[in-house]
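With one protein chain held back, the other chains of the complex are shown just where they sit.
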Amino acid sequence: MDKDINIKVKVWRQNGPKEKGHFETYPLEHISQGSSFLEMLDILNEKLINEGKEPVVFDHDCREGICGMCSLYINGHPHGPDEGITTCQLHMRRFNDGDTITVEPWRSAGFPIIKDLMVDRMAFDKIMQAGGYVSVNTGGVPDANAIPIPRDDAEMAMDAAACIGCGACVAACKNGSAMLFVSAKVSQFALLPQGRIERKRRAKAMVAKMDELGFGNCTNTGACEVECPKNISITNIARLNREFLKAKFAD
Amino acid sequence: MSWLIKSSIGRKFVQSISGLFLILFLLFHMSMNLVLLFSYEAYDFLANEILGANWWAIVGTGVIGAGFVIHVIWGIILTLQNQKARGKEKYASSSKTETAWSSQNMFVLGLFVLLFLLTHLFQFWYQMQFKELLMIDGARHDSAQLVAEVFSNIWIVIFYLLAFTALWFHLTHGFWSALHSAGLNNGVWMKRIKVLGNVVSTIICLGFIIVPIAVYLGYSNLLG
Partner (left out) sequence: MNKINSKIPEGPLAEKWSNYKNHQKLVNPANKRRLDVIVVGTGLAGASAAASLGEMGFNVLNFCIQDSPRRAHSIAAQGGINAAKNYPNDGDSVYRLFYDTIKGGDYRAREANVYRLAEVSNSIIDQCVAQGVPFAREYGGLLDNRSFGGAQVSRTFYARGQTGQQLLLGAYSALSRAVQKKQVKLYTRYEMVDLVIIDGRARGIIARNLVTGKLERFAAHAVVIATGGYGNTFFLSTNAMTSNGSAAWQCYKRGAYFANPCMAQIHPTCIPVHGEFQSKLTLMSESLRNDGRIWVPKKLEDAQAIREGKLKPTEIKEEDRDYYLERRYPAFGNLVPRDVASRAAKERCDAGYGVGSTGLAVYLDFAEAISRLGRDVGEARYGNLFQMYEKIVDDNPYETPMMIYPAIHYTMGGIWVDYELMTTVPGLFAIGEANFSDHGANRLGASALMQGLADGYFVLPYTIQNYLADQISVPHFKTDAPEFEKAEKDINDRIDRLMNIKGNHSVDHIHKELGHVMWDFVGMGRDAAGLKKAIEKLKEVKQDFWTNLRIPGNKETLNIELEKALRLADFIEIGELMAHDALDREESCGGHFRLEHQTPEGEALRHADQFSYVSCWEYRGEDKDPVMYKEALDYEFIVRQQRNYKS
């Protein structure tokens, strides 16, 4: 049964991208375990505003685990200590009375901090722009059932397509690698006949952009897969490697 | 082929292929070592007549050496780049993500193995092939005897034991990771490859470590 708990929240505060950051610890009392983690931060912000202080800035939007906007590195875990969920789906019943909860922004060279816990993930958009699409214009496409797709392929493509682009993979990776994100998109299209036509160009372009933007080299630690809120598998990374190598050897 | 150094997957591919090649070398080296358990004479024959200073042995040594050098250099490049990609500011709370310990420490394990390798090269290869090639006095041809001498020291045996433990960890991650980086993996094969990797690593490391222990305890050259 949910009860009320008293906690301390140790939050990273940083005024701007260039400024020096530091931790602030805020005590919070009577937090219902039925509230979500972000609702707890709402309560903290309400308190800070009432004290005339600036609220903690963090990214969030849909609050149902699908938009990929929320982030936060909580007690050593991207998206906190629960599996298969985003921070907005994390509930306070995962914490106990008296806990000190450390909240940090995603840390990676690819994701510079904007303010407090908010980071810039524009790099993901740029990788997508490099090749994360099938080149079709609006209109003039064949009937949806013109090309049958084996159900297993469609399901595997869907598994990969479930990526929400939150960046937890990069945040979890000791190498700051974006391979899980890139491989999920490359895999989705490599598995579908519509995407296969451009598979070579896509794999090369997306990997080149990923490298250019300063993400690290994957060393297959698998941390990304463990922390991914959508349980995207690292077998996608093997597929990306395969796609990329095939494309390069074909040149 | 500049992509082998310029692209992340290319770099990983080099690391993967060089690693797999070195695993093959280790298997070969280990098989040869096992001969010591049975016959010093046969071992000397292999060391002097089959390998020794023959042209193929020299070429082989060169290739293997290049394999090591590439693996080490690429390993250093990858590690430095990855350090940079992590960003200047580190997490204050230590990661609680559950991953294989070896996978997080490949560089350190590799460094330790490298340190061992240099010692090992000085102890054996330098005394045997290197001296002979450069006509330095005192090149040894009694290879088995040399091995027996070196492994009569308990500290050296312990050092080898530690080194192969490190190598075991390095290989358990390295084997499947190499195949993964080369794109040779999928959902079905993931478990199989990991198991195979553990088996190969264990065979290699056991095969290597059994020799110094047996020599030290006097259980070698059993067939005389």
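Odds and ends about this structure:
Per-chain numbering from 1; labels A and B assigned in written order.
Just so we're on the same page, contacts are C-beta pairs under 8 Å (C-beta built on N, C-alpha and C of every residue); 3 or more make two chains touch, one makes a residue touch a chain.
All values reported here derive from a predicted model rather than from experimental measurement.
The hidden chain, counted over the whole complex, makes contact with A. Of the candidate positions A:Val9, A:Ile164 or A:Ile237, contact with the hidden chain is made by A:Ile164. What subunit A contributes to its contact with the hidden chain is residues 2, 32, 34-36, 38-39, 42-43, 45-46, 48-50, 52-55, 57, 59-69, 82, 84-85, 89, 91, 93, 114-115, 118, 120-122, 124-125, 128-130, 132-139, 141-145, 147-151, 154-155, 157-158, 161-162, 164-165, 188-189, 192, 194-195.
As a convention for this text, only the chains that are shown with their structure count from here on.
Between subunit A and subunit B, the centres computed from C-alpha atoms are 37 Å apart. Per the touch definition, subunit A reaches subunit B in the complex via residues 12, 21, 23, 73, 75-78, 81, 102, 104, 107-111, 172, 174-177, 179, 207-208, 210-211, 214-223, 226-227, 233-235, 237-246, 248. Contact residues of subunit B toward subunit A in the complex are 3, 6-13, 78, 81-82, 84-100, 103-104, 106, 173, 176-177, 180-187, 190.
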